[in-house]
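Read through the structure below, which is laid out as structure tokens, and then see the notes.
Subset of chains shown; positions unchanged.
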Amino acid sequence: MSAQADPVQDIAHLGNVELLTPKLDRSLWYFKDVLGMEVVHVAGSSAYLRGYGDHAASALKLTAAAQPGVGCISWRAVSPAALERRVQAIAATGRGIGWIDGDFCRGRSYRFRDPDGHLMEVYYDEQKFVAPDHLRSTLKNLPMRYTAKGVNVRRTDHLALLARDVPANRAFVQQALGFRLHEQVVFERGTKEIGAWLSPSIMHHQVAYVLDVKGGSGRLHHFSLWVDDRADVLRAADILAENGIFIEAGPSRHNNSQGFYLYSYEPGGNRVEVYSGSYLVTAPDWEPVTWNEEERGTGVYWGTALPESFLTYATPDIPAAAAAGARVPVFDPS
Amino acid sequence: MSAQADPVQDIAHLGNVELLTPKLDRSLWYFKDVLGMEVVHVAGSSAYLRGYGDHAASALKLTAAAQPGVGCISWRAVSPAALERRVQAIAATGRGIGWIDGDFCRGRSYRFRDPDGHLMEVYYDEQKFVAPDHLRSTLKNLPMRYTAKGVNVRRTDHLALLARDVPANRAFVQQALGFRLHEQVVFERGTKEIGAWLSPSIMHHQVAYVLDVKGGSGRLHHFSLWVDDRADVLRAADILAENGIFIEAGPSRHNNSQGFYLYSYEPGGNRVEVYSGSYLVTAPDWEPVTWNEEERGTGVYWGTALPESFLTYATPDIPAAAAAGARVPVFDPS
Amino acid sequence: MSAQADPVQDIAHLGNVELLTPKLDRSLWYFKDVLGMEVVHVAGSSAYLRGYGDHAASALKLTAAAQPGVGCISWRAVSPAALERRVQAIAATGRGIGWIDGDFCRGRSYRFRDPDGHLMEVYYDEQKFVAPDHLRSTLKNLPMRYTAKGVNVRRTDHLALLARDVPANRAFVQQALGFRLHEQVVFERGTKEIGAWLSPSIMHHQVAYVLDVKGGSGRLHHFSLWVDDRADVLRAADILAENGIFIEAGPSRHNNSQGFYLYSYEPGGNRVEVYSGSYLVTAPDWEPVTWNEEERGTGVYWGTALPESFLTYATPDIPAAAAAGARVPVFDPS
């Protein structure tokens, strides 16, 4: 038997995500006091935070900026060799920017932009988080104490990015990063790709690309944080409500991904998800699940449809007019 | 920069597990009516079952036998090339048995035994489950309908095997199968390895080796099935209690793995776990978490200690005398 | 100190509720196979059902009829003396109908209609449910086995009725039955009573009267069944979705009552709620919580507003034209 091609498995996981915010103080309050993350470092106009279960020192970097949105998105390679392979594959696409020394707790990183313009980087070396005494857990396999403060999210789960050209961006992360496509939404008899959910591992997705119906560039749909149980998502809704934070949708269950979601806007304007459930994709010959207009419906498995804003609002926000001239299919068929 | 060695990532997941039972009818009742699995095939004195979320046609094979225990344990490779590599690595250990044609819905498989004598196989080709009409889910990404019958376990999670020589078996699956060691229990100042939790992927573990304190061979500690939420494990306890099934331990939370467990004995005598929680190990440079006597305690994070039987009972059961002459450290230091 | 007036505490709880259905077979499937209730008796074109935790032999009577809606609503008195007092109080209102022999498992009952025309009765004598062997629970304090079939609702919780004149009906059950008002919705600067939530005990409510915006008579808004945890309500949504049953709203949380709700339509057309949470009202000097237009919002504590149908659909359904001439304030101010 001749050996067939092996799947690329060079990226381990989504690393640090940088969110931009025009209201750094209020955004810090949201992530720290409401979601219960820990601030581990402050430098210049940026703060670095982590969930109690994040392995790396920092999973979220908040940076003051004129507009909300996503800054640099980092991906950790499984080995130095894997990092080299990815850098070569990225460079071959002509989208590489070059090496930087590495942000807080990370080693040298190779920066690039996806076709839609989102800034990304790949790296391998990373400093592990060592909890100070007051944050040490009584569980030896937990990098940090469960502090029982607010929602107390466990860790980063995934990012959803908007793109004018979903297939181009989807193909880029498949080819340059080796991600696998687990689900997609394709309209107009299989000709119009509206959304793609991809992952470097058996996690359902660590990045999603969804059509930017306003024709913007480099925008963020949402940043998602994990809690262990659906009950924790319900509790998160109670906490957001008590804190007067706008809940856009949920808690409810998506049909694609099966994820149990709760979307709110952090004070800086970015959409943040508290997330649980979903499923692992272990089958090596998984065929991407493809949803058409009718099957996709409104993106929910139960209950009320997602609101219009879920399809039109992203950060930074732009006027609908920006899409002038572009032929934009309606994401929600209803 | 010269590329360093890549991690082996050739095995995708635990495939079908065969359990032997001296009471096939009663065991079938337990897995079908109490745990809510679906029988998809019957052949000879074996029945094939699946959870609603298992990707493969069958995750569990129940076979009539004089004694309870575990039969063949299969592991699916990520590609045909990966399968070839694993076969060569296994053969090189001298533990290979040879190729068979493949059991229900699986292609050709290469059989072998681990050092403790458990029968295993690796394979790649597998027939996907296609639900008949009455079992088709309204969720397109779910291979089978959630039937709401009994516990309604979602899928296989992992296996725990006993071994007289934990390090030998742990090293074998690391080297021959490429598994990663995520946690271990080591007593006597780091010299006596008592337990090892390993995985082919970012799942916390798909196999555990734990010291056989009776000095047996090829024995099963437990077979574990996944439910999505801790609330589902509590509900499982209610259902087991209503059905008069012996609950040995739980629902409670382990310290190692952080898993939320519930152990019962199926009527054939095998220990079965209903399981949720735990955590994903995404860090490529994860250092195995090692627990000593004091840290390990009784293996629970909260509440009451695991009962004595949890340390001494396995299938097939053997008298303690079988261990005559063997120096067996006590697993539970209390 | 001179003794002040005591509160009336003559009614113990909501007894059997009769639902009318034009599709008895399909309604039976819904309550039996999907919600997991048990059929305990069949007589003529009626079937009697119960949840595993209902104390009385039967909590729900399903009766074939041309139109869906609510039939007779029964209330159990705390003692024979209390029954006599309530009969006298009801008779004094001129709304009494008279004594009947008693339906399945209930003793003599005094029938009457509330001002909106809903048929009700009060009774004291009731035969306790004695589980046959196959339904006996392993819990001695559970009247029936938890069968783990479908949603497996525990017991009746409450009824919501529509009324053209909310204050008249609210005052009737306060005076004639001794119910306490726990919450209400009052619009137009406290002059327009839109909804009232009342109870004979410390349960938050066992009956609600809500304005019939179509000006109908004797109509049902919903019948509500209890499950123990919010997780059970989420699981119910999964089960309803797998069974292709229309989910109108939820799972989500009301602001008034704090209840965690899930509304679906049973095949006969009646709205049925799977319900958990809420709170007990133990304070004897509880002041009814009153919500105005702004505070009430759309009746939800989190997330998406209740759909328009929640405000306009009831059983039997009637055309909006029925309200011709009536000045009907909009229930939902948005």
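Per-chain residue numbering starts at 1, and chain names A, B and C are given in the order in which the chains are listed.
We adopt the following convention: a contact is a pair of C-beta atoms (placed from the backbone, for glycine too) under 8 Å apart; a residue touches a chain by one contact, two chains touch by 3 or more.
These figures come from a predicted structure and were not determined experimentally.
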Number of copies constituting the complete assembly, 3 shown: 4
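Note that only the chains that are shown with their structure count from here on.
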Self-contact between copies chain B and chain C, residue sets same or different by half: same
Rotation in the CA alignment of chain A with chain B, degrees, nearest 5: 180
Distance between the centres, which are taken as Cα means, of chain C and chain A, whole angstrom: 44
Centre-to-centre distance between chain B and chain A (centres being mean Cα positions), rounded to whole Å: 32
Touching two or more other chains - residue numbers and ranges from chain C: 229, 231, 238, 241
Complex interface listing, chain A residues touching chain B: 1, 3-7, 9, 12-13, 53, 55-56, 76-82, 84-85, 124, 126, 128, 139-142, 183, 201-203, 228-231, 255-258, 277, 279-280, 282-286, 289, 291, 295, 301
Complex interface listing, chain C residues touching chain B: 36, 137-139, 145-151, 229, 231-232, 235, 238-239, 241-242, 244
Touching residues on chain A, where the partner in the complex is chain C: 229-231, 234, 237-238, 240-241, 247, 249-253, 260, 301-305, 307
